[in-house]
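Here the structure comes first, spelled out in structure tokens, and everything after it is commentary.
The complex appears here without one of its protein chains, the remainder shown in place.
And then subunit A:
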Amino acid sequence: MLEIDNLSHVYGGGSPNEHHAIDGLNLSVAAGELLCIVGPSGCGKSTLLRSIAGLITPTGGEIRVEGDVVRQTPDNLAVVFQDYSRSLFPWMSVADNVALPLRRKNMDKRRRREAAQEALESVGLQDAGRKYPFQLSGGMQQRVAIARALAYRPTLMLMDEPFGSVDAQTREDLEDLVLKVRGHHQMTIVLITHDIDESVYVGDRVVVLSKAPAHVVGDLKVELPAPRDQISTREHPDFVHLRAEVGRLVRGHATV
């Protein structure tokens, strides 16, 4: 589904401030997998995500999505950013926000509207379509951003610290929402987070990155009983063991 070969990216190459964000990163993600990428803050996680999305062109290496080398934004890809208040369009109603990307899909207006409503229902916001983003809470705005991605029916959904800006309770709800929607939609999800517990709770697999320049320092399979549950999963001995393992890998490579 997604292959990353020897990826590297340098910001401001040649200048005195040149910054090696990623160096020699290899990664392969299978179709239908929910992969969490963890790493210390500032390690180049977002650079990796933007490279996969074709928003920036990496200075070295190659990324392939469904076999095609990424040169611009791949088709059937959706991104959910951390900062929902900036990634939603404040001048549009919630329904219009969700429906807008569907213009790329050759759908007429009525079908776009139906698809948007359906996506809003799947994130529990069936009554919010006519509202504007600023009239919703932060957690609800992020649900809208997720609905926008779902409506697009992506085969690959990238999430960049999607729950980094909401409170703890909302965060748990949104984690469960992601687990729920992946069951209904056939898609591969790559979720970037700096929260170790979250990566183990949500992921089928957790990849740990080193501090910048980022490369893979750990790759763990998460085999926890399904369905996952905020209370029982988190007290499961395997969960406790895995989060300790991931924590050691993250910490071992973080600057203290």
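What we mean here is this: a residue touches a chain if its C-beta (ideal position, glycine included) is under 8 Å from a C-beta of that chain, and two chains touch if they have at least 3 such contacts; residues count from 1.
Keep in mind that, in the parts below, contacts and distances are computed from a predicted model.
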TODO: Name the absent chain as its UniProt record does, using one of the following: "Tat (Twin-arginine translocation) pathway signal sequence", "Carboxyltransferase domain-containing protein", "ABC transporter permease" or "Methionine biosynthesis protein MetW".
DONE: "ABC transporter permease"
TODO: Pick out which of A:N6, A:S28, A:T57 or A:T73 touches the chain that's been left out of the picture.
DONE: A:T73
- [ ] Taking the full complex into account, find the residue in A:G32, A:P90, A:P227 or A:G252 that is in contact with the omitted chain.
- [x] A:P90
TODO: Among A:F81, A:F163, A:Y201 or A:F239, choose the residue that contacts the chain missing from this document, as touch is defined above.
DONE: A:F81
Task: Touching residues (missing chain, whole complex) on subunit A - done: 50, 53, 55, 72-75, 77-79, 81, 83, 85-92, 100-101, 104, 132-135, 152
